[in-house]
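What you see is the complex with one protein chain gone and the rest in place.
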Amino acid sequence: MLSVEDIHTFYGESHALQGVSLEIGEGEVVCLLGRNGAGKSTTLKSIVGLTPPARGRVRFEQREIQRMATYRISRLGIALVPEDRRIFAGLTVKENLEVADQAGRGAGKRWTIEGVLEAYPMLAELRDQDGATLSGGQQQMLAIVRALMTEPRLLLMDEPNEGLAPVIVQQIGELLDELAQTTTILFSDQSVPFALKHATRAYILEKGQVAWSGSTREMRDDPSIQERYLSVA
Amino acid sequence: MESFAASLLNSLDIALLLFVIAVGLNIVFGVLNVINFAHGALYMLGAYFTFTIVNIWGLPYWPSLIIAPLAVAAVAIVIERVMLRYVYDRHITDSLLLTFALLLIIDDLVLMIWGPGIQVVEPPALLKGTFTVFGGRYPVYGLFVIFMGLVMVWGLWALFTKTRAGRIMRAASIDRDMAQTVGINVPMVLTGVFAFGAWIAAIGGVVAAPMRAIGPAMGDKIIIESFIVVVIGGLGSFPGTFLGAIVLGLIHGFGGRYLPDISLVLPYLGMALVLLLRPQGLMGGRGSA
Amino acid sequence: MKGSIPLVVMAAVLLALATLPYYVPYFYIFVATEVLIMGLLAGSYNLIFGYTGMLSFGHAAFFGFGAYITAMLLMHFEVPLLWAMIASMAGALVLAAIIGFFCVRLDEVYFAMLTLAFGMMVFAVALQWRSLTNGSDGISGFPLPEFGLGIDLTLADPMVYYYMVLVIVVLASAVLYLITRSPFGLMLKAISENPERVAFCGVNERRHRLIAFIIAGTFAGLSGALFAPFNRVANPDMVHWTQSAEPVLMTILGGAGYFMGPYFGAAVFVLLETWITSYTDQWMLFLGIVLALMVLFFRRGLLGTVLDRVMGR
Amino acid sequence: MRTPSIRSRIVRSAFAIAAAAGLAAGTAQAQEGEPVRLGAIYIMSGTASVYGQFAEQGLELAIEEINDAGGILGRPVEYELQDSQLKADVAIQAARKLVYQDGVHALMGIDSSGVAAGLVPTIPELNRSLIITHAATPDVTGKLCNRNTFRISVNINQNMKGAAMVAAETDAKRWTTIGPDYAFGHQSWEFFGNYLKEIDSSVELMDQTAFPRFGNEDFTPFINSVMDSDPDGVLISLWGGDLVNFVRQANNLGFFDKGFEVMMTVGAATEVLSALGKDMPEGVWLSTRYWFGAHDNPMNERFVEAYASKYGNPPSYNAEGAYAAVYAYKAAMEKAGSTDADKVIDALSGLTVMTPMGEVTFREGDHQATVGPTWGRTAGMNEKYGIRNLDPARTFDGRDVTPSVAETGCKM
Partner (left out) sequence: MTQPILAVQNLSKMFGGVHAVNNVSLDVQFRETVALIGPNGAGKTTFYNMISGRMKPTSGTIAFQGRDITGMPPHQISRLGISRSFQINNIFTELTARQNVEVALTALHGQAVSMFRLASRNRPIQEEAEQVLARLGLDDLAHQRAGVLSYGDKRLLEIAIVLATRPTLVLLDEPTAGMTPEETRHVTRLVRKLADSGDYTFVVTEHDMSVVFDLADRILVMHRGQRLAEGTPEEIRNNPEVRQAYLGEEEEEEAQA
């Protein structure tokens, strides 16, 4: 479904991605692991064109998208839930959703505002509240649901758990599992257990390169992988 | 004393006209991060188009309220597409300089097309005449200006809060990248916002045409006034623009009368005080576009 | 040596200016005088804009204030011009200290707007305090007395005035140049790029910005003091925001941050205006088009673009 | 090492062009058949550019007529026009350019007082004559006067002396003013008051005056405050677009129905009258420095007709000023027998010349022409031009309204 081939991305003058390649098949849930600054965010941003790669190719359903404008990539069916959530401050919860609502752009409508508000009553209660005043967990929910409004077939989530309390993390995990039924997902995280639980495959990034990739089962069975790349060891 | 009420009403019509002009400037600044020096020139174009429609084509006034702003918006689209969009990513001085150049160009083109004479557009029959408030006379047209201003306040408020287009504009002003990420065609939104700002300025021009003498460079004066309004109210703040316009309207409505010796200083003094005590403006802060 | 290019250029320009009256038509002595005065104004502006990164819209306040002080001193006290100029600089310094004290508290657009507000307040005072400033007519018809220090100059002779302006502008510019090359100037450049980092190096950057603002204002005052006797008038136009816009245009046109940029910009601007107005009434149209093209295609200003090519940057 | 060459090339080519133009004109001293060149400085851009247009039309017409009749001293006449931008320093530099670069033999023009006050002191060093055709500040033929500067148009003293004479004949005793908040507005009021007091010491000049800023656009607060103060008479020195705005707003507020005398010092300017049409109320006193219908002489008849047929409207005072100035030069140059500036200046001083306003004389003491304003009451519409008629119209003889040289403060 998505293939990222040897992309190099510069962040200002820092060589953030130094030849990253990924493959994601339809229906998969894949996790990107790695420490801070390893290039997880940049990889996701490069896929949606926010930090377009200087070299390499990104293909989505056989179309090359590495030079496409972000909004067109979004309309092709890739949505990003960014790291810091980037809720439109000053817009209410409902308005945040409406901005992303692709109604009228034809093609099977899975998510409607009424529908999601019904499905996620927590957001329904907050519908008229300024998005900036929500708690971290609420913002994260909103950011995910907002991404859904664009009718994605591939959902990218950048550290959906960052800074959230365990009980919220669990909720996010449940949501992720639920979405995985219908949507292909690539998410990044620093938490290994979370990745192991929700993803089938993982890539570990280190210094802008893929240091390891394989199934989460392999990773679980071989704790040394975690120790080597991710722990304090 | 009887004219106090009339002065108050008068301050209000000055204020609402200022609001209509300044709000376009502020929207363009809020979304595009461009200080548009040519905004007053677009207002002037609105007035001149009205003059052409009413005095030269002989049409009634009302259609100009539709035609002239659309024509100015079309001009704005051309400006945005061929010039302005190339400087968004640069330092703010570049767009400042570019729109200053635009001001010179439009001013001179207007002089070439319409000549230097003073032009007057008659108000429509419906809006002629005066009525009495507390013993003072007040023109019906002033009420129309107030009405139009309030329609714009309401309309823009409704647009920003009730419609998807308004939310998209606000979203684009808050976070362009994120707006793109949720599928919004941001370059088109930017063109649209600039044209929209011009459209509003032109409405100001159409409304002003029957009450202000139309002449070359009539937009140059209004631009600094608009800066004052926007700064007092708050850069990027919609309700702030309204408040700023009211404040400046009152300064004009009463300052010249009660403090004639420092009447010219007052608006700038107000502006400086606001900047020093509350740089984000009276209503500034994050939030509505 | 690449490093010596600016020196060679400056020497060549100085030589050209010193011999100018011998090879240009008489009128161009006036043009050159204006270029020099405006160049000093823009050059002083460059200290705060190009070097320190502060976009001021009120620089004409100091220019005009300097012009008024000189005009009034010549009118009422017939003091030697040199003392009038020194008084203008002192006056502009005080005004810049007062205005700057408030303005350096703000950054970016807010700073720009506050300088605009203060500049226009000075304009309003010049226009409305008629008993002092003679209002819109300004102060004109003052005599051009001796230069001072016993130096015998026929200041009314445009050629003499040109040479006097040349010497003063060159001296003042040399001081400005020295400042930009001094440790203080280095700090300013650093502040324009990254004020916070400078603070973390132990520098009170707000105080530095204020000092730069005052120096720039002082030299703008000097430029005003030269302008008033050149045109025999000081009037509110010289304080208006449109006058403030000129050094901004000139500096960006020539290349902000390059020492010679604003001088070059002033020359281009004044010459453009002189030529375009000779050939067409539509000078605003053409000036507008030229400006727009320059903004679109010469991002670093004329001099900056040329230097970039030469230096291969 | 390319920088210096590039820059000096630009500079050199610039000066080459300039030099070619300059030398051609500069050395043209009184050669047979060489054109006589007039340099004019008017406002050609921005809000007030209509005045520049009128002036240019008057100038053009006069030069056409003169050239058709064989020129001056057998030489054709040309003119070079520069935009003053309503800024003194621009006008000064323009004058220098006209003289040194374009080689004009004489200067004329100047619309605003501020520009005139700045420019006039620099004229002697240019060694040319300057005839001011519009700016009305008393100073340029008063304390700023000099040998080179003349004025053919009506100044504030002359206009206000006339105004005072008109005002004194009305019943109004309490007077106030609405004028632009710059020298012109304040001086108009001051001179009007002084002259009126001289004639009738019983009049009251009110403290409550209104000086809206120039280009104010909204005069309602000022109109209201003047109406509140309940005067008998109001002197209005607003002009141009401001006056148009004022009259329309004053109409709305019933200002003209209050029964007090209204005098507009530049109300009978054609651009104002044609913009306002019927909106200019009947029964108010308007003045102009020249009224096309007020002068009964062949030259005026010819001028008005030629102008109206060429440009479609009656000549404004500014057109007349420029037109008359060209004829004044013609007379002076013919008298001097040369275009030599010194001789022309000598010839102009004390010269009596025929203009559409009749015979006027540049006084030797201050170089002000003895011209007088026309004050008239607005009456019915002139259907041909769509403007108000003035009836009765009273044209003052310049000798009656021009203050003595001693009073002007001019020292030649």
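As written, the chains take the letters A, B, C and D, and residue 1 is the first residue of each chain.
In the analysis below, a contact is a pair of C-beta atoms (placed from the backbone, for glycine too) under 8 Å apart; a residue touches a chain by one contact, two chains touch by 3 or more.
If you're wondering where the values come from, they're calculated on a predicted model, not measured in any experiment.
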item	value
Touch partners, limited to displayed chains, of the chain removed from view	A, C
Hidden-chain contact residue, picked from the options C:132, C:186 or C:293	C:186
Residue of C:23, C:77 or C:200 in touch with the missing chain, whole complex considered	C:200
Touch list for chain C against the chain that is not drawn	178-179, 181-187, 189-190, 193-194, 196-205, 208, 211, 257, 313
Those residues of chain A which, in the complete complex, touch the missing chain	11-16, 18, 35-38, 136, 159, 161-163, 166, 169-170, 173, 189-197, 207-208, 220, 226, 230-233
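Following the convention adopted for this analysis, only the chains that are shown with their structure count from here on.
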item	value
Chain D reached from chain A - shortest hop count over touching chains	2
Centroid-based (C-alpha) most distant chain relative to chain C	A
Intercentroid distance (Cα basis), chain C paired with chain A, Å	54
Distance from chain C to chain B - Cα centre to Cα centre, in angstrom	33
Rounded Å distance, chain A centre to chain B centre (Cα mean)	42
Sequence positions of chain A contacting 2 or more other chains	none
Residues of chain C touching at least two other chains	127-128, 283-284
Touch list for chain D against partner chain B, complex	45-47, 49-50, 52-53, 181, 210-213, 215-218, 220-222, 224-225, 227-228, 240-242, 244-245, 248-249, 252-254, 271-272, 274-277, 279
Complex contact set, residues of chain B against chain D	1-3, 6-7, 10-11, 14, 107-108, 111, 115-120, 129-130, 136-139, 141-142, 211-213, 215-218, 220-221, 252-254, 256-257, 260, 263-264
Touching residues on chain C, where the partner in the complex is chain D	5, 8-9, 12-13, 16, 23-28, 30-31, 34, 127-128, 130, 134-138, 140-142, 156, 158, 227, 231-233, 235-238, 264, 267, 271, 274-275, 277-278, 281, 283-284, 306-307, 309-310
